[in-house]
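What follows is an incomplete set of chains from the complex, kept in their original frame.
Should a chain be cited, it is by its letter among A and B, assigned in written order, with residues numbered from 1 in that chain.
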Amino acid sequence: MENWLPSLITATPTEGYDLAIKLARMTIKKTQGDADVRDRLRPEYAENADSLIAVSAVVATHFATVAAANGYWQSAE
Amino acid sequence: MENWLPSLITATPTEGYDLAIKLARMTIKKTQGDADVRDRLRPEYAENADSLIAVSAVVATHFATVAAANGYWQSAE
């Protein structure tokens, strides 16, 4: 996998949130390298409330990092 | 989805808390794009104590980020 994460800096909080989702998903990709298995697992969590909440928790942690990296986009206000 | 998160800055801690809830929910929306499935899942967590606590954990993490972004609303005291 090439340089998929060139920077934590994003133009807006919205883009920062998308980056947090990408950061959360990348661990899955790097831990389960087989795309077929990942596809098979998708309904297991996308249709399960507790799994979706758990994904949301991971995104929250990454969003905290991305937000700090961007100085909370203070100047974007 | 358009620019749904223009800023992390809110006028009051109360509004900051509401933003944290929005941030927690948005991952669910972006991971499970089908509104019908989401509606079906709602009672699964809204009527389950452990799921509600898990949602509360996600909101806590996001609230930490929003509070830091707002300098903890020190001047609002």
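Going forward, contacts are C-beta pairs under 8 Å (C-beta built on N, C-alpha and C of every residue); 3 or more make two chains touch, one makes a residue touch a chain.
Not measured: the values here are computed from a predicted model.
Shown here are 2 copies of a single protein sequence; counted across the entire complex in this file, the number of copies is 6.
In this text, only the chains that are shown with their structure count from here on.
Rotation angle for the C-alpha superposition of chain A on chain B: 60 degrees, rounded in steps of 5. The distance from the centre of chain A to the centre of chain B, with each centre set as the mean of the Cα atoms, comes to 15 Å. Those residues of chain A that touch chain B in the complex are listed here as 12-14, 17, 21, 45-50, 52-57, 59-61, 63-64, 67-68, 72-74, 76-77.
Against chain A, the residues of chain B that register as touching in their complex are 3-9, 23-28, 30-32, 37, 41-42, 44-45, 48, 50-51, 54-55, 57-58, 61-62, 64-65, 68-69.
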